[in-house]
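Just one protein chain is left out here, and the rest sit where they should.
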């Protein structure tokens, strides 16, 4: 089996550049929870991965929700009294309140201000605002610009449509040797925002592309969905498959430079949580958060009726960096090398997922004689090869059906990779067998 | 439902004054585990609350014990050689060893000293001593006075009786909507001691008076009983009702000024323990102690054969303040405002007891759409109303039948009051129902 450890450094570098380049292509598109921006995005992703695109019709009931009208937008601007465009959707799509109803009229400054969104604390940045379920129109602009607006008449135009159509999402399924699945999910509903949205998308694309050719044990599923309504839609249409999901990870905010942060699943001690704790404990400055019912689509995956073993991987969490949901979350805020490092980390998750099996010691009474099987350094008494020898002993001692290789790595303090290699030797020596394939009750 | 939160500050002040005034009335009475002092005390309490008074005859078997002879006392003194009363029961009832047999004789100093109790460390205070089950006579006096006693003849008289009669206790039962009970217990067997004994009594009276008019969910029971023999007597006669007790609290030492201390029930994780931990965690300097089989009547309630969910609430614990069981535990040692603060705290317990229900999310798959029910701030993306919104999400996420509202408050870090209000909104929106009234198995 070829996995992460054999991937060369140069390939990672290349992957980082690819992901950043893809983010650059996707950045200008005006995405939302429905509409052509999402379709355009998925079409680009299809160049690299075998994406199944699903369209769900406006008005369809999905769990407690309903697919809303589709939103599309061609143009939007504010003109001042001298007919100059002072705000232009074509320059930055964040300028329009996402899901704005169409509007075309003249308003005085007072009236205009009721429809303006700014960030007083960061007067040069444009905020990102949405109004999916309450029909209104609005513009977002720098606070400093708003403060300088003179009295007078303004012309506003939003050339948008809201009407029948569909919600669009993409899905990649890579079958493995078992039906049991690993789920990766990212949201695709944000317009020109990089860390939030694009970093998760480009990582998921690269991961899907890599895994496609890896011939793995688990099946892997990647969801490219609008936040909230998208996960609710997907869940409502796939309830019968959810029992297959053994590990889940929501990917977002993975392009900035802070250390990794993992938010636990609602189960709090699921396999994915244990793996995250192990991997992050090896890296300085990382953090583990308990589950909370807020954030990204883990809210839906971990609702009590589904309670999937799904955590969330980010770097700086949302609402803890000022650039969050502003024009400052742009292509300068993420980097190729950060994306590369995130990819490497997620491949560590996959490595452990793939190798973390539970074995049964077939010679559980006393230690088996390792020496006669060539597994023991014969000249007893000195310390060489101690780590491998210890790994053999730990695996034999704890392979009673209730400890996985990861449990053994944690308990012994020996690297997971060394444990896996030692387990391989014990399998070859017929001293352990995989629990799943045994009929042994210990 | 009207509870603590709506009670006005002025009412608390009035309640504090009432309680202190009641303590002043009760202070001079010579109480013991039996006798007229207890009856006189209960008669006064009857002015304020619907007290059922029970008399249990001398010699009655109660569990492993037997009701002892009733003790009554009219007068007691020591006279010196010049016929001057140097110790006078009528000035301070602590001067007599509680449960002294009658005596009237002349003794020399040497003989007298065998019957004197003092506190060398606090030479001006009179100790409180008892001898319920070993028949003897004695006097308590300041150590400094004893040291100055000249040689010579002394006349001692204790005009007491020990004989057939009964043990007396009082009980208030305020039925609620359910048979399930909350038990408050205080001891009424100490003579002129304020923090120990009177503070618990006056608080229980005020609480019973308040609860009487509150129309609550739980039934409330207040016991005014002699320590040890009283709780044993009550338990022996009420074994068939004990299963109804869901929360219990022994009240004493609540008039001094130190921060609150809660001693856990023997179960150590009973509902009352969780509530105490939550409430005390909000106040500086408070302490939680593990259960130990010593102290007040929690010893009996938490004996292994009953193991009731009953903790004990005090401020400074007994034996940790020098005034304990001395004449210095007098009306100056407690205050109206301390009693007021204790009342407020106990009403917080009752608030949580009453509101701490467990609910079932009726839309557990994915988040229900709060917006269409008017429960969500429609303009997504900014932070206002965050605490209420978070409370809604936490309740929905954890209302799987295994988390009470208090559990949710603790886990989310959101104030219990906010959680209760949010739960009210979800009940109105038919998104959750009380577990007790549902047939849902989650």
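Labels for the chains are A and B, by order of writing; each one numbers its residues from 1.
By definition in this document, contacts are C-beta pairs under 8 Å (C-beta built on N, C-alpha and C of every residue); 3 or more make two chains touch, one makes a residue touch a chain.
Not measured: the values here are computed from a predicted model.
Visitor: Pick out which of B:232, B:360, B:390 or B:406 touches the chain that's been left out of the picture.
Guide: The single option touching the absent chain is B:232.
Visitor: Please pick, from B:95, B:187, B:246 or B:299, the residue that touches the omitted chain in the full complex.
Guide: With B:95, B:187, B:246 or B:299 as choices, the missing chain is touched by B:299.
Visitor: Specify the residue from the set B:72, B:131 or B:337 that touches the hidden chain.
Guide: Of all options in B:72, B:131 or B:337, contact with the hidden chain holds for B:131.
Visitor: Touch as defined at the start, partner being the missing chain; which of A:58, A:80, A:267 or A:363 qualifies?
Guide: Residue touching the absent chain, from the options given: A:363.
Visitor: Applying the definition given at the start, please give the residues of chain A touching the unseen chain.
Guide: 361, 363-369, 371-372, 378-383, 390, 393-394, 396-400, 412, 442
Visitor: What residue numbers in chain B mark contact with the hidden partner chain?
Guide: 63-65, 127-134, 228, 231-232, 235-236, 239, 266, 292-294, 299-300, 302-306, 319, 325
Assume only the chains that are shown with their structure count from here on.
Visitor: Approximately how many whole Å separate the CA-defined centres of chain A and chain B?
Guide: 55
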